[in-house]
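Heads up: the structure comes next, in C-alpha cells.
The complex appears here without one of its protein chains, the remainder shown in place.
By letter and in written order, the chains are A, B and C; residue numbering begins at 1 in each of them.
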Amino acid sequence: MIGVGVIGCGYWGPNLVRNFARNERSQIIGVCDARYERAARVGAEYRVPLITDQPAKLFAAKEIQLIVIATPSFTHFDLAREALQAGKHLLVMKPLTTRVDHAEELVALAAQRGLVLGVDHTFVYTGAVRRIKELVDAGELGDIFYIDSVRINLGLFQSDVNVVWDLAPHDVSIIDYLLSGQEPREVSAIGAKHVGSPTENIAYLTLRYSDHLLAHIHVNWLAPAKVRRTIVGGSRRMVIYDDVEPSEKIKVYDKGVTISQRNGDTDAAYQMLVQYRSGDMSAPNLDPREALAVESNHIIDCILAGSQPLADGAAGLRVVRILELAQRSIEREGLPLKLQVGAPPAGRLSP
Amino acid sequence: MIGVGVIGCGYWGPNLVRNFARNERSQIIGVCDARYERAARVGAEYRVPLITDQPAKLFAAKEIQLIVIATPSFTHFDLAREALQAGKHLLVMKPLTTRVDHAEELVALAAQRGLVLGVDHTFVYTGAVRRIKELVDAGELGDIFYIDSVRINLGLFQSDVNVVWDLAPHDVSIIDYLLSGQEPREVSAIGAKHVGSPTENIAYLTLRYSDHLLAHIHVNWLAPAKVRRTIVGGSRRMVIYDDVEPSEKIKVYDKGVTISQRNGDTDAAYQMLVQYRSGDMSAPNLDPREALAVESNHIIDCILAGSQPLADGAAGLRVVRILELAQRSIEREGLPLKLQVGAPPAGRLSP
Amino acid sequence: MIGVGVIGCGYWGPNLVRNFARNERSQIIGVCDARYERAARVGAEYRVPLITDQPAKLFAAKEIQLIVIATPSFTHFDLAREALQAGKHLLVMKPLTTRVDHAEELVALAAQRGLVLGVDHTFVYTGAVRRIKELVDAGELGDIFYIDSVRINLGLFQSDVNVVWDLAPHDVSIIDYLLSGQEPREVSAIGAKHVGSPTENIAYLTLRYSDHLLAHIHVNWLAPAKVRRTIVGGSRRMVIYDDVEPSEKIKVYDKGVTISQRNGDTDAAYQMLVQYRSGDMSAPNLDPREALAVESNHIIDCILAGSQPLADGAAGLRVVRILELAQRSIEREGLPLKLQVGAPPAGRLSP
Partner (left out) sequence: MIGVGVIGCGYWGPNLVRNFARNERSQIIGVCDARYERAARVGAEYRVPLITDQPAKLFAAKEIQLIVIATPSFTHFDLAREALQAGKHLLVMKPLTTRVDHAEELVALAAQRGLVLGVDHTFVYTGAVRRIKELVDAGELGDIFYIDSVRINLGLFQSDVNVVWDLAPHDVSIIDYLLSGQEPREVSAIGAKHVGSPTENIAYLTLRYSDHLLAHIHVNWLAPAKVRRTIVGGSRRMVIYDDVEPSEKIKVYDKGVTISQRNGDTDAAYQMLVQYRSGDMSAPNLDPREALAVESNHIIDCILAGSQPLADGAAGLRVVRILELAQRSIEREGLPLKLQVGAPPAGRLSP
C-alpha cells in the first residue's frame, strides 16, 4: 500500500486525491494547502488522517512514499526539490518547472536518489492519445507531415503564468510523446495581451522539426467556446483528435495525396500528376478509463517496479525547454529561435 | 438587361453562369474556355448563343457589358486588362491578380474608364459575414482583440499557386471587410511542402494590426476534414462563424473578461481582479440566399448605378498586398515583414 | 436525345429542369405551370422553347418523350394518366398518388403501354441510401431488428395534405428499398393538429413487419431544427444515417449484443449471459453526386433500355398503400391496422 501526500487542494489536486483514494494499492495519508480550509474540505470528504498547511509535515511523514505536487507552477521547483531530498517519489503537475535549469536539477536529483519523478502530462495517459501513438508507431499514418493543435476556451486568467505556460504544456507533451521525444530545431511564437492582463492570453507557437515536419499550437484563454483539437497529418493517413467530442474522439481518415513529377514536360503548370485517395473514415474504440486513473495506477506500478513513468522528468524537461524558447520568441515579436540542447537529458523516454 | 460573358468554365465558372442566367436583369451571351468542350457543356445547358475558346470574341461582342473572369489566377491580369480596354465591366475571381503592381494597374484602369471592377470575394456576400460585419459596426463586439481563421480540407493541389494564394484570399478578404479596409502593420507566414509538391500545401499567416489586434490564418490542402471556422474575439462579445455548419453558422457569445488592477498591492501575483462574464449564446437568423446570387445581383446594381461594389478593385488590391508579403515571409522562414503602402489604393471601400 | 417536359415549376420542379438540362442525353423542350409566370421564370433561365400553362401542350409535343410531374399530390393521378395515354414516359414526384386504386391504375396503364413509370423517391438515389442497401444485401448488418427514422423541421404547412403524405413518403420509400419491397403486416399511426391547421402537422408511424422487425417514423412540420436521421439496427452491425451532416452521412457501428441463455439456473434474474461488442465505427466514403443527377440519368437509361427504374410504379404503389393505412389509423386514434394486399402489384422491384 503506497501512502500518498497531496500538496495543493485547489482545482486539480482533489482529482488526484480521488484517484489515489480509489486505487486499491494506495491511500491518502495527508493533504496540504497554503489555504488550510481547502485542505480541510477535501480531507473531510475522504477522512484523511493528516490535514495541514505545512508541506514539511508531509515530507516528514514516514507513511508517505509518494508526494503529489498540485500547486502553482512557480512553486514546483522548491517543493519538488525538498520532497526528493526527503526521499519521496514525486508526481508533479505540468509544467514540471518554469525554468530549464530547474527542471534539469530535478531530473538529476531524482536519478541520483533513485526516485520516481513523474510529470502530470495528463493527455499522454488518455485512451485517445495512446491510440494515436500506437497508430504512429505501427506506421499506419506513414511519415508525419504536420501536427496542428488548438486548445482554446474562456479560460482562467492567471497572474503568475501566461497562456503558453498554462495550456501549451498539454499540446507540447502530446507532440513530444507522439514524436518519441524528438526535439524541434526551431521554435517561434507570437502572442497578445488583452483586457489589461500583464501576461499573454492568446498565443501561436510554431515548432519546426524538419523541412517537412511542422507542429503548430494555438492556445487561448479568451475564446468563447472550448476547442481541443489536434490534427496529425501523415503521408498514409490522417487523424483528427477532438477531445471535446463525447464519443468518437479519434477519427482516422484514409485520405491522402500522391504526386508524380512528369519528366520532359515543358509546361510547368501541367507538370504535376496529383492523385487523391479519399477512403473511409474510422473511429477506433478507445479505452474509456479516466486518464488520471490510468496515470495514478501507472505511477504506483513505477514505484513498485523501480522504473520511470511514461511522462518522466526527461519528458518534463523537454517540454519546459520548448516553452522557455517560445516565451523568448514572444518577447522578440515572433523571431524564430534555435533550440540548443547543451547536454542530453539525464533520463530517457520510456516507450 | 445586362449581357454577360464568362471566361473560364472549369469548377467555379458554371456557378457564375447559373446565377447570371437566373437573374432577371441579366443574360448569358457568351461562354469561353481554353478547353472548348468545357465551354460547350455549360453552353448547351443554358443554350448560350456564343460558345468559344477565344476570349477576344467576348470582348468584341457588343451585347456583352460584363465580363466574368474565372480562369487560373496567373491569367487574370492580361484578361482583365484587355476586358477593361474593351470597355467592359468586370468581375474577377479571387485573387484579383498575383502581383501587387498588376492589381494597382487594374484599379487605375477601371477608375480611368469609369468601369465597375468587382472581385469575387465570395464570403463578403454571405449572410453570415454580412451579419458579423453589422455586429462589428454596431459595436456589439466591442474592441476587436483577434480574428482566428481556419480553412482546411483535402484540397485540390494546384501547380501554379500555393495554398496561400488559393485559400487565404477568402480569409484575408473576410478580415479586410470586417476591419473596414484597415491594413496590418506586419505580416509573417510559415509554410511547408509535402508529397513532392513544388508549392506550399500548408501555411500559417499572422497579421499584426496593433499591439492588441492580431489576425491568424491557417490554410491547408492536406487536412482530412473540411474546417472553415473564423473566431472574432471582442471585448464585449465573441463570434464563432462555422461555415461548415448547415444551420446556425454564426454563434454570438455573450462572454468575456474584465480585469481591474489593484493599486498599492505589492504582491504581483495577486494584483489582478479578474471578472468573468459567461452569458447566453445566440445564433442569429441569417439571410439564406446563396452568396453568388447576392453578389451577381449586386454587380448588376453597381453597373446600373455606376458605383463600385462592396468587394471592389481596391479591396482586391489590399488582399494581394497581404498575400504577396506572406509569400515573401514564407521564403524567409517566417520572418515578420512590414507592410508598406507606397500610395493609397486608387479606389475606396464602399461600406 | 430525350426531350423532356416538366409540369410544375414551384419549389421542386426547377431542380428537375436543371438536372435534365445539364444531362448530355436530354434537353428540356417544355415547361408548364398553372401560374404562367413561374413557368416563364425557369423557362427564361434555360431558354426553353415551349413555355405554357397548359399541360396538354406538353402531351401533344412530339419532341417530348418524358413528362416530369412536379405538381401538388392530388393532381398527380389525372396528369399522369393523360401523359401515359399520350404515350409519354413518366417521372412523378412522391407520393405517386393519394389513393391506392389510383396508383394501381397507373401501374397497370404503364405496363400495358410499355412505358417507363418512375417515382421520385429521391433518397433511394442518394449515395448514402445506396451504400446502406449494399451493406444490408451483403449481410454486413446481419438480421435487421429495427429501422427508426426521424424527419422533422419547421416545414411548409400544406393545406391539401398532412405531414404523413408530405414527409413520410421519403422514410417509407427508404425502408421499402432497404427491405427489398417487403410489406409490413400491420401499420399504426398517431398524429396531432396544431395552430388551427386542418391537417396533422406531427405524426408517428409504426410499421410492424414481424415480431422482431419494427419500423418507426417520426414526421413533423413543427420542429425547430432540421433532423433527418435513420437508424438501422442489425444483429451484426448498426448504421446511423444522418442526412443533415455535411460529410460522414453514414456511420457503421461494429457494435452489438449477444445473449446466451443459461440452462438449469433457477434464479431468473441471473439467467442471462449478455455479451457486448463495442468495436470501431467507420464512415464509408460515399458517391457525392446529387441524387437528382443520378436519378435523372437513371430514368434516361431506363427509357433507352426499355426497363423500369429502381423506384418504379410498383414501389410507388407500395408506399401509397402504407400511407393510406397510416392515415386511417390516425383517424381511429392509433388503432393498429392490418395491411391487405388484394392483388400483387403489377410491377416488380428492380434491384
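One rule holds in what follows: contacts are C-beta pairs under 8 Å (C-beta built on N, C-alpha and C of every residue); 3 or more make two chains touch, one makes a residue touch a chain.
Not measured: the values here are computed from a predicted model.
Within the whole complex, the absent chain has one touching residue among A:R35, A:K226 or A:R289, and that is A:K226.
The residue touching the chain not shown here, chosen from C:R25, C:H194 or C:R328, is C:H194.
From the options C:T206, C:T230 or C:Q327, the residue with contact to the unseen chain in the full assembly is C:T206.
Mapped onto chain A, contacts with the missing chain fall at residues 21-22, 24, 27, 41, 44-47, 225-226, 244, 246-247. Taking the whole complex into account, chain B touches the unshown chain at residues 248, 278-285.
Annotation for chain C: contacts to the undisplayed chain at residues 72, 145-146, 148, 152, 154, 156-157, 159-160, 188, 190, 192-198, 202, 204, 206, 208, 211-214, 216, 218, 220-225, 231, 233, 235, 238-240, 251, 253, 255-261, 268-272, 274, 276, 278, 281, 333-336.
Everything below uses one rule, namely that only the chains that are shown with their structure count from here on.
Mean C-alpha position of chain B lies 40 Å from that of chain C. Look at where the CA atoms of chain A average out and do the same for chain C: the two points lie 52 Å apart. In chain C, no residue touches at least two other chains.
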